[in-house]
Structures are given as C-alpha cells and as structure tokens.
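Sharing a structure here in structure tokens format.
Note that one protein chain is taken out, while the other chains of the complex remain in position.
So, subunit A:
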Amino acid sequence: MSRGHIPSFTWANIFHLCTILCMLITPAVMVKHENFKTCEQSGFCKRNRAYADTALSTSNWNSPYTLDPASIKFNKGVLTGTVLKKLATSDENVRLPLTITFHEAGTARVTVDEERRQKGDIELRHDSKARKERYNEAEKWAIVGGTAVSTGAALSKDADQGTTRVLFGQGSKFEAIVRHAPFGIDFKREGETQIQFNDRGLMNFEHWRAKVEKPEVAAAEGSEENQTEDTAVKTDSGEDESTWWEESFGGNTDSKPRGPEAVALDINFPGYGHVYGAAEHTGPLSLKETRGGDGKYSEPYRLYNSDVFEYELDSPMTLYGSIPFVQAHKKDSSVGVFWLNAAETWIDITKSTSTANPLSLGIGNKVTTQTHWFSESGLLDAFVFLGPTPQDVIGSYAELTGFTELPQHFAIAYHQCRWNYVTDEDVKDVDRKFDKHRIPYDVIWLDIEYTDGKKYFTWDPMNFPDPIGMQKQLDQRERKLVGIIDPHIKNEGGYSIVDEMKSKDLAVKNKEGTIFEGWCWPGSSHWIDCFSPKGREWWKSLFRYDKFKGAAKNMFIWNDMNEPSVFNGPETTMPKDNLHYDNWEHRDVHNINGMTFHQATHDALLARDKDEDKHNVRPFVLTRAFFSGSQRLGAMWTGDNQASWGHLEASIPMLLSMGISGYPFAGADVGGFFGNPDKELLTRWYQAGAFYPFMRAHAHIDTRRREPYLAGEPYTQIIAQAIRLRYSLLPAWYTAFHEASTTGAPILRPNYYVHPGDEKGFAIDDQFYLGSYGLLAKPVTKEGEKGQEMYLADKEKYYDYFDYWMYEGPSTVKVAADLDTIPFLMRGGHIIPRRDRPRRSSGLMKFDPLTLVVVLGNSGDAEGTLYLDDGESFDYKDGAYIHRRFHYQGSTSTLMSEDLGVSGKRTKEYLKTMEKVRVEKIVVVGAPDAWRGKTEVEVSEEQGGKSSAARQVELEYHEREAGKAAWAVVRDPGVQVGAGWKIAF
C-alpha cells in the first residue's frame, strides 16, 4: 500500500517527515539477515548440529537406535519392523514403527513414525487443538505415482549376521542391507554401496515427552529470546533442553505445544564427489560443504519457504521454495534421495576423502559426500533412487512427484511483466508498441495494482475501467493476460470474498483456533486454507467467469506470496503454531502450503473453462513458493532478484538446479526485479533469458520502464534478435517440454547430465544444453565480456549456431561474443526443428512451415524429434498431436521422418488441420564433401501407407570456408510435417 504508484500529496508529506525523523539511514541493498534464523537460532537445527558434533567427536559413538529383529516382517515388497530408541534416563525404549517399501520402479522408501503419537497417546501443552500424530499427509500432496509395490522384491537368505537383506529393482540389481544394531541401511547397486543411512549414527528422532516443570525453566520462559549457553538447561541425560519448549524470534513466540519433535538422519554417498539439488538456493549447482572452511558455507542449506527480500548470492539461505531432493553423482553413476518432509528442514553437507582402498590398484583418493538432514517435525520419510544415470534418478523422482504438465504454447514464449502496467490503456499501449517495433511477445502481466485496493478478484475501477476490452485487444493477436491472485484476502468489511471465506470458515487459524489475521499487501488480511477440501472447492468457484468479473478466457493467473508471506509474521511468514485444516500445525505443512494454493488455482482454472463451455484448455499458473510436486501445476520463477550482473550469472545455476530437481518450467526475472539495469546488462539478460524455460521480463514499481523497444539502438535490435531466436526455436522448446512432461527430463541440461562420464564437467553450471537437441549455450553474464570459454565435453564436432564456425571437442574453446552475439553451438548428430518466420505472437505461428537443421558430426548420423499439437487444449490426450522422429543416416545418406505418435480418436482431425504445414527448408550443417556439385535430392512421401513416386528437389551446396563448415540447403522439400517421408541425398 505504501508503494502505490502515484503517491498523494499526503504521502509525500509523510515521506519528508520520515526523512527528517530517520536521517541517518543509509539504505543498503542486501538481505536482512536479522529477519531470518541461522541454524543457531533455530532450536532443532542447533540441537541436531550439536548432536552431530557429539556423535562425531565421541569415539565408539553408539547410535541409540536398534531394529528389533523379532519385529521384522516382509510382505509383498514391504518390510515392517520396530526401531527402538534407547533412552539414557530410563530402561524404557521409544517404539518407532519402521516401514521400508520397495517400488516396482526400483525406488525404496524408508518411513519411521512414532508409535505413541500414532495412537494419540500424548498431551499437548497450552490446551492446543493441534493433532497429536506426526504429520503423515505430505505424500497426499507430493506423491502422484510410481508407488506400485514391487512384486519382485525379496528377502535374501544369505544376509550377514545382524542384518536383513532385500533384493529389488529390475533384475534384482539393487539391494538394501538393513543393519539391526545400531539401525542403519546400506543401499547397493550391483553389489556396490551407493547410499548409507545412519552410517555415522546421526539419526535422531525426538520422541514426545512431557515437560517437567522446573522453576528455573519456568523463569526462563518469559524471556526465551537469545537464550545463550549460560541459561541453557541440561536434563538429567545431559541433553540441552533450552530449545525444547517455547521459542522466540523477532518478537514472535512459537508455543510449540508438542515440544521437541525433530527427525534427523545422516545419509552418505560413498565414492560420490558431487551432490546437486536441494533447491531453491543461490549457490553453485554442485552443492558446497556447509560446516565451515575455505570456500565452504558455515550454515546448512535451509529449506523453509520464505519471502526473502533482496536475497543474497552464493548462500545456503532459504528461498521461496523447497525441493528436498538431492542427487549424488560420480563418474557414470547417479543416485538420489528424496526427503519427504514439509516442515522446516536443514541439510549439512560435508565431504570426506579417504585414502585409496589398499585393495584397489593405484586409484586415487575416494571422496564420500556426507549429508545430514533434519526436519523440525513430521515423519522420517526418505525415498532412495539408485540410478545409474542422471535421467534414471530424475525420472524416478518425477514419476513419484509428477511430471511438468505440458504447458500451453504461449506459456513458453516471451512474457512481458512489470509492477505495474498502471491502466488498461497502458497495457494496450505496450501491446501496440511491441507490434510497432516488430518484437514478438505473447503475454502481458498485471501485478497487484490492477485490483481495487488489493482486493483480489476485483479491478481498480479508475485505472482498469474496461478489462474485457483490454483482453479483447490482446486476444486479437492471440495474446494473453496474466493477473496476480495471492492467498492473502483483505480483511475489509463489505468485500464479498473475505466475507464468504469467513462465513464458510475456510481461512487459516491461529493457535487458539480463531481466524488468523496478519499483514500483507492489502494491510490486515486473512489467508485461504487450501489444505481444506472445502476451501479448494470454494477457491475454484471464485474463478468462474460469472464470479471473477472482468476476467476473459485469455486471462491466466500468477500466484505470488504463497510461502506464505506475512509481513508481520516470524521470518515474514505464518506462526508455526497456526492451525490448518484438520488441525495440522503450520509447522508440519509449511513447505507444502504454497503448493496447495498453486494446486487450488490450477484446478480452478481447469474448472473455469470446463464449467463454462467445455473449453478445456490447459491452465497456466505461475508460483513463487513450491515443493516437490509443484512442477505438475505450472511455472515457477526465482523471485525478486536484482538488476545486477551477479544475479544474471546466478540465474543459470539456479535454473539448472530446478531442472534436475524435476521442476524444469523455471525462469528468473529478465532484467532483474529490483533496480535499473544498464543497457548492456539488459541486453545480455535478454540473451540469457531467451534460454530460460520460463521467459519473463519483470521490473519493480520504482524502476524505470524498460520494455525492449525503449532501450534504443543497437540494444533494441539485439534484444529483438534474442526474442526472435527464442520464437524461431519454439518447436524445439515445445518438444523439450513434451519430453519433460512424459519423462521428467530437464529442459536445460547441465554438463554432468549430458556427459555423465566426464568428470571434468561435473561442476560446470554456467553453460547448458537445450533439451535433447545438442544445442549448447553459454550466455554472457559478465560486464564487458567479449567472448566465452565453452567447455566441449566429448569428441564431437560443434558448430556455431549462427555462422557454422567449427569447433572440435573435447576441449575448451573460445567463442567470440560481442554484445550482439550469444555463444551458442550445435553439437554434431542432432536435428533441430525451427520456425523461422517471425510473427507477432507464437499463436500466429501455428500453421507456419518448419525448417529442419541437420547437424552432422563425427558419426555422420543425426536425429531429433518434433512434437506439435494445438498448443492449448488437452486434445493431445486423444491423439491430437504430431510426434515425429527425424533421422539422418550417414551410411545411406537419407533423412527420414518416422512417427512416434500413438493414434487416438482425435488424431485424424488434428492431422487434417495440419495438412498444409510443411517442411520448407532443410539445412544440413557439416555437409559431406561428397555433396559438392550435387544439385538435387530425391523426396518421397508416404501416402496411404505407401511411398509416393520420388520427386527431385533442389539442393544448394555451400563450400566450407575459413573455419566454417560446409552446409547445404534442400529447397522447399514441401513434405508434410505430420506425415512420413524420406529424402535421399
């Protein structure tokens, strides 16, 4: 509210006075560390680090957890048993039911619960209404498939003494060795240990216990903040009890009615030197060690979805979303672990180097990556993926948590956003200007100011008097509008949405069980509780066209602030003792909260069109907060970045990290949200942004306008080229999205993913491949840079995308990169589909012909795929799509188009609409010398299942010259994109 676009006279006055009142303030563009907890300030984090320190510094440390051998049962791929936790102070053991599930897909899941809490046999403090069980519904939100229990998994008879051995996975090449005392599990692949649970004995399961009131503790209760070692209270067992009960931070006190209840486990990856994932953080793709030292972090990676203002780079600090999934990688082997827990989670990472195994001959040191996970509450629930390829791991994870929904075609084109386009006329004006400057764009966005006083589902009557007219103008060029809808609902009398939400009792509650009130953009607000099925149903109803007046069919939604961001809450979010549907504490579900809202909006958009007129288009919802599974619901972006070179640079590893975390539909604000980028930075950012799976320019309300056409020459022209490059490659992008939507494969692929055997490339995170196309980009992210060193991992030819300059791997090559150039190479062996005709929006390219670029490398063969559909509906599920594989065979010099599709009831109808869409041009890069003098190729098409008579089509051959490859062009082969054909060169 204070940032209204045209501050009134009164506000200006206040500002003057404020200036006087706080003259000594120097605004610093920097994260406010004091607003976020360090590990030391987070009770359970501190306790678990201390636990680890004790364990690791104690010789003969004995983990107090044992698996009762008598309790072990194995039935149909599920092993159950009871883990006993031995207490120092009593003879009684805490009983922790264990389930190890082996899935058909080759994954294993280890779940540990607490018996007493399962039975509800505990007492809550402060008369709390919270549930007594440990939160066991995370899977309801995160897991959607891949849980078919393995029929082949079996107990092995030849287990060592004191262990239980289970063989599982395809061909039983995986095994789990469950050690009884102390409890631990080794996961092996083909006899080699890949992952170890509790090998270092850091497992910690904080069981429920009643608070023993002691005078000194009671006294300390009032002033919990900053309890130091001095006031720390040790229990009889020697445990530090100071952080067990109420905890305060930043003026907020967490009542913690269940006391301490963290779960922790150490997970080792023996022999693995790199771990990736644990998104979302700003650091390098290959995660750093976190226990101090040169070039290492001293804080653990934190996962606690937060609205971090002006976040810093190269930091393990938490950000807006959490994916508690890591992959470890070593030469030719990838494995992974998914820690399914929605509570605040921290991960410590260390690497230990052991000298070479004396039995192995002359092999160097072996690095083991040790991870230590701890979550504040909930189950200990971990999934194990044994690879061996990066895609195996990511694919299995994605099968569990869901694939990215194939987006509408517009969603992968260019988005123009700003906080804010201030009036409907402003929007229309920007829309016209893009056309006028011949720069394509598909979507224009409205930030919070379009609403009437930050009341979602309303329009500012002064500034947006005619939203429908505005959307109509956009629709004339098949463009879309995205409007923001956040989860905070303004607490204002007479606002029907809040009135309904209150009367239907659908809001998040505070610890007393009454409606929670906090502050966000609108001021005093309540929060929709999307954990509630009724809440989601209601939310769905709000998007109906008759309810959300002024929204047209080409309007889609942006969900922001769904961490949730609560301006006056602890760490800018909700108090952990807030209560959600079914009385789950916010603590238990925090990291999922954003996803439930995203899900509700996604489903609402589905319902909107289905209810209305069976319109049945795919939803588009952008989210800021996310969790494992959010990828099913739409795009994410990396939040409020800054217009600085550092943020541009950081965006690439961040997006790579999202890609390998099963969430490929990711982007960073092009241009940087805060601050004004200079023109070079803006231009370079567009060149990088052209490779973001989600490409959106965005800017803060206090920044100068920076639509591409305002940059002036030569910048505008260079930016236009970058955007047009994106558009011409949209067939490749769309195909890559299709692949992601069916296999979970990342769209931007880091070097290790593409070349899993190339150890030198495992840490590379500033260059990437686009889809399966061998397109290798390394956008310039440094000021004044005129060239890029590009790493070519394999023995293969690479060609400059724009001028066919030839490079040969393996090597590091220098690629020139003046401001107007993007370092962008094509790897030999691929076929890239393009649509080269520039249009005003991607919707207008639907029926344009395609160009195929055949890139010949060392093998002389090449292949690539193309997926096309109507770009908006779900008809593809009924076969309304084209999916082709193009294959060039060097030995026979033929290029063929094969069908990868499966016919459905709408196939024929769709192919009919695409009948006239042809391949207009085939460019062969690295054309063989033998073609010199060749002027014709022979084209034959499949017609009615038969090959037509061959016809001759012109071939134009270009000699190689000065470092550039020879290339040839097949002139207008005229073959249908949707049909089979063959071209003989």
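We adopt the following convention: contacts are C-beta pairs under 8 Å (C-beta built on N, C-alpha and C of every residue); 3 or more make two chains touch, one makes a residue touch a chain; residues count from 1.
To be clear about the criterion, contacts and distances are computed from a predicted model.
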For this session: Given the choices "creatine kinase", "Glucosidase 2 subunit beta", "60S ribosomal protein L30" or "TAF1C polymerase", state the protein name listed in UniProt for the chain not shown.
Result: "Glucosidase 2 subunit beta"
For this session: Would you mind spotting which of A:118, A:644, A:717 or A:858 touches the chain that isn't drawn?
Result: A:717
Problem set entry | Residue of A:124, A:844 or A:950 touching the missing chain in the full complex | A:844
Exercise. Looking at A:309, A:545, A:874 or A:957, which residue reaches the missing chain?
Worked result: A:309
Exercise. Among A:588, A:920 or A:941, which one is in touch with the chain left out?
Worked result: A:920
For this session: Return the single residue from A:74, A:802 or A:874 that touches the missing chain.
Result: A:802
Exercise. Please identify, in ascending order, the residues of subunit A that touch the omitted chain?
Worked result: 1-3, 5-18, 21-22, 25, 27, 32, 35, 309, 422-423, 425-426, 429, 432, 436, 438-439, 460, 462-463, 476-478, 519, 521, 523, 567-568, 572, 701-705, 717, 720-722, 724-725, 728, 802-804, 820, 836-840, 844-849, 913, 916, 920-921, 958, 964, 967, 969, 971-972
